[in-house]
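Starting off with a structure, shown below.
Complex shown without one protein chain; remaining protein chains in place.
Chain nomenclature is as follows: A, B and C, assigned in order of appearance, with residue numbering initiated at 1 for each chain independently.
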């Protein structure tokens, strides 16, 4: 007990001093659990987030765009792997973590429960969804847990690249034919509000936020991040010549920031509950991938076992 | 023995007198077997023949064409059923007959082992393949076995309608844009020779033909039918402004008929042997349909049994 | 919203739902569990596609811009299609195909029964003709729901899974908006609320006989197709296949 108190003190001191916590360091159980929850959600989001974009790979309208999109989705798979590894440094097993997703126990970013219905959605996801993600991830490069922080540094670089690509798709559409402009505006209309919801509920309604801030897992509040994102994105939309679907959006001279309209949290919580357009299909796609691939994984294991046995046989014979 | 001789005489007399043989009539075993083989091949051809056309239903270029094509394929399914029934009047079981197809024991018209690669193929199939089939089927309305003959009367009416539809598709394409004309010519190029092969090998190489003619199952030889088809079709192609892909094709004043070039029977026998572009896929599609539908047929049987039992229960209770 | 606008959109919605369901059914052609069922399903597909042609021709006529049924079917983009999301659900197996049709057919039957009384003569006429066809659809697919629901353990499970997959898509059939309201006022369109009650009752009756469990009616259901033209990710593949050829040859007639 005495020892635990010391450890706790040591931990607190590190947090105060902005020293990163590393896998072998002592950490409070709740800190560990909180991190596993957050990082695995993040990992799931990368993996589930592959699906809405993969939906357009075979239909990308130019070879250059096709290759860029495929490479982007590959990066996301890589981020997923990288983040699952980060949860493993905390003692979570990847298989269990993934099972939690499939059983609906673990969450992933709600935004991926919306369908990608036109090519412009690929632009909008890059611009807005990756944009919002970066806002969050840049903050997380300063998170208190070392492996997570380092994963974020790496991921942020790639995400910025994705975001620029997405914006460039929007720019091309916005400067394109009438039909393309319409497509771009329509995508902005559909993705704007879900993107704002990506930062999570308002600070007052966010259960985990305060403790996460104290542990310096989070470094900024949901509302702060959301506001920064809006302030950064509005001028970008203006440059595209597109209209943000919020009649209340207005520059506030005093705050030097944009005021914006109320967010429909009912929709947010309804989608989180499972009532989104794509929840069932996203999970089904992931489960099907796992089930249909079972024979492959089994065969790979069987082969590896045989091979080890044969090599052992050779060695003992030698 | 004596009795069998009398029956044979009676049978022969009927054949001579052009009296139809009916299911309850005595008939020689070989006549029965020959008929079962021929009619079930015909049935299989209708059913397998649904596949190359079904391939274009979801992609038909106008709603009118889509509906017409779907109706046509439905007719073919109907013909299949009707012909399977005719084999059942001869004592063959439909299930066994279909199994023979799936095991590769029974044949179907070789022409369906070619793919439908453009929309014009739908026109060409209607025009040429149905045209060739009608040539054969009109003859078969006079076949000696009653149920088969009557089936043919009915089927011929629908086939003529299909053939006109096919020709009309070709006509529209031939009078259409450059790309459409090209499509039409290309389809004629690919379907011409396989259509001529539909009449079967030259009389001298056709094993079953002579006996079939004697029994009046067949009433004209393969070569006669083929020549009639060519003589009928060449002017139709001219009217379309399309070129028949045969440099040797020439009007023969003396015969009042068209001379034509040599048929590549090597290709014909190779495809029959299984080495056609679509043989494996056609059979697989039929087998898959059967396998994937097993649970449906089992459920329908189980339900029918339950229902009978319940009704029996009700009656005995009453 | 003017009456004409509403009538255009209304006809489009009906045309799109019958077109897309007809398309899905036609995908089975040549691959059904038995030849007899292939024929029956093609029959239903043919009826639906015929109805789609009537509605789309009428929509084009109401619109008055010289477009045709084919312009509407082949040259509209996905966001302008207004079919029910239910109709675009994929053919996972014969069971969910039957269940999807059953849900739609029962609605369609009660709906058309009312639409025959429409003050719009054209819609009333289409409805009267369609009603005869749909009477058969309901009978055929109810019978199959019962047969498969009360067949084997396996078939029962497949049908119950189909219900679970499709149930949340049924609510959209009864949603109403300005289009409906405008036409209800004119005596052109029926109120969908009483139709929903009949639908629920009939589905319940059939499910009881089929020994299938009736799900609870939730407040939430999938929406988007009918009113907003926001579709599932399946729709794009349907249209790319269906429209490809006319899109490649925009100047051709067929």
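The rule is short, and it goes like this: a contact is a pair of C-beta atoms (placed from the backbone, for glycine too) under 8 Å apart; a residue touches a chain by one contact, two chains touch by 3 or more.
Nothing here was measured: the structure is a model prediction, and the numbers come from that model.
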| item | value |
| --- | --- |
| Chains shown that the absent chain touches, full complex | A, B, C |
| Listed residues B:259, B:281 or B:298, member touching the removed chain | B:281 |
| Which residue of A:7, A:81 or A:272 touches the chain not shown here | A:81 |
| Positions on chain A where the hidden chain makes contact | 47, 50-51, 54, 57-67, 70-71, 73-74, 77-78, 80-81, 84, 119, 169, 172-173, 176-177, 179-180, 285, 288-290, 292-300, 302-303, 306 |
| Positions on chain C where the hidden chain makes contact | 77, 236-237, 239-241, 243-244, 247-248, 250 |
| In chain B, positions touching the absent partner | 52, 55, 59, 115-118, 179, 186, 190, 270, 275, 277-278, 280-281 |
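Quick note on the criterion: only the chains that are shown with their structure count from here on.
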| item | value |
| --- | --- |
| Gap in Å, rounded to a whole number, between the CA centres of chain C and chain B | 35 |
| Touching two or more other chains - residue numbers and ranges from chain B | none |
